[in-house]
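With one protein chain withheld, the remaining protein chains of the complex are depicted in position.
So, chain A:
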Amino acid sequence: MRRVVIVGYGMAGARLADELRRRDQDISITIIGAEPHAAYNRVLLSTVVAGTMTPESTRLHDEKWAAGHNIDLRLGCEVLEIDRGSRTVTVSGTPGITGPESEPIPYDALVLATGSTPWVPPAEGLVEDGKLAPGVVAFRTLDDCAEIEAKTHKGAPVVVLGGGLLGIEAARGLAGRGCLVTVVHPVGHLMERQLDPGAGSVLARTLGQLGIEFRLNALAAKYLPGDGLILDDGTHVPAELVVVSAGVRAETSLAVKAGLEVDRGIIVDDVLRTSDPRIHAIGDCAQHPGTVSGLVQPAWDQAAVLADRLTGANPAARYRGTSVVTRLKARDVDLAALGDVHTDVDCPDSEVLCFQEPSRGRYAKLVLRDDRVTGAIVLGAPDAAATITQLYDRGIPAPTDRLALLLGRALPAEAASPADLPSSAVICRCNTVSKGQIVSAWRAGAESLPQLAEATRATTGCGGCKDAVCGLLDWLGASQPQSA
């Protein structure tokens, strides 16, 4: 029986275990997780900070899951070493169950799903003895969320370090709790990886209306516990709490120690193999040319491919990368960004449309090539965001009416006046009764609703055309038209 050992019980590791079990009831699965509790859905942490989701609701598995699915789950354990020669991993003991070090665990396939760790900007005082200083917290784990929740209150000044996707989600959640939030961001506009300067500025304006302040082009220079931050221009920002959300780094130390090929992350090929064919890597810790790290969709796609291969369900499965759609999860701010958004409106070989309405928080940019969406930013137009994402993901040609696409749902036409309707317009759909037939019946003496109903059957089905028929009656009575 094949033995699969998964290092890491986050979203990637948990998903892989689910995908393996779904395909194969017998394959042996061991998971080693560093955190003491069951895997949870990191994507939902911003909703936990915002107070709309409980920590319990974010759990991917309950405590019965491992036993129920015949999985050897070791929580609160660390992999100390990978012995590639004997194909075993050495694991720290399970707290309260075994000694300091357990028996080496043999594997036929080892999967590294070690994720990533927060990157902390090099400001003085943020880190003390290798750990975050008191009053400084990362935004990465459920424990972080609990700490944020415990240390904030209404009216508390809070600084969020980092104006990327996660930083903004954290800031929005904290503002929703009533904190006075300032986002400190080293670049001139927010979310510069996903947005152009125009969109970044509309986003900042929208968030500003929700009470969030911004210090752009600013670096934190010094942290003063209980007081706040000194920025590199010498100004002071008050903060009872500093939330660090300045990006993540792939967690590769175990791979480096084992001598695997590592760049920004652990290098993997299209079958998620590292430089050792017995060892695989998925999720944030892996580096595949077709994707960027920090998002869950690539991890899920990779888990499905790897499960197909490890169980033999589909030996031909390949991971070809994941097209990235960035979607901000923040109440009252609807933002999607995808593909190449940095193409200029006057770029000769692309069709680029741009619409800005900062006062209403709307910004839309659409980049097309050969009729296909290749990039877009949609802010403040939820319907357009949904539609454009579908066109992008499915490779569907964009509609010829580009403007309607950019603006989202076309507004319903105003109800036409009975006078303007053509004679052939169907008024009662249930009985296929046209305006012309109603006018004829009226001329023949059916001048009330019941009489018209009797003569034409209009209104006798669902009854939905009653208002329209009454409108026609009024119009006929008032105008006495000579012809319909």
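Operating definition for what follows: a residue touches a chain if its C-beta (ideal position, glycine included) is under 8 Å from a C-beta of that chain, and two chains touch if they have at least 3 such contacts; residues count from 1.
By definition in this document, contacts and distances are computed from a predicted model.
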(request) From the list "3-oxoacid CoA-transferase subunit A", "Molybdopterin oxidoreductase family protein", "Acetoin dehydrogenase E1 component beta-subunit" or "Iron ABC transporter permease", give the UniProt name belonging to the chain omitted from this structure. (result) "Molybdopterin oxidoreductase family protein"
(request) Would you indicate which residue among A:P134, A:G188, A:G259 or A:P397 is in contact with the undisplayed chain? (result) A:P397
(message) Touching the hidden chain in the complete assembly: which of A:V325, A:I427 or A:A446 does that?
(response) A:V325
(message) Considering the complete complex, identify which of A:H153, A:K257, A:R278 or A:R429 is in touch with the unshown chain.
(response) A:R429
(request) Name every residue on chain A in touch with the hidden partner chain. (result) 41, 43-44, 47, 52-53, 57-62, 325, 327-329, 334, 382-383, 385-387, 389-390, 393-394, 396-397, 399-400, 429-432, 457, 460-464
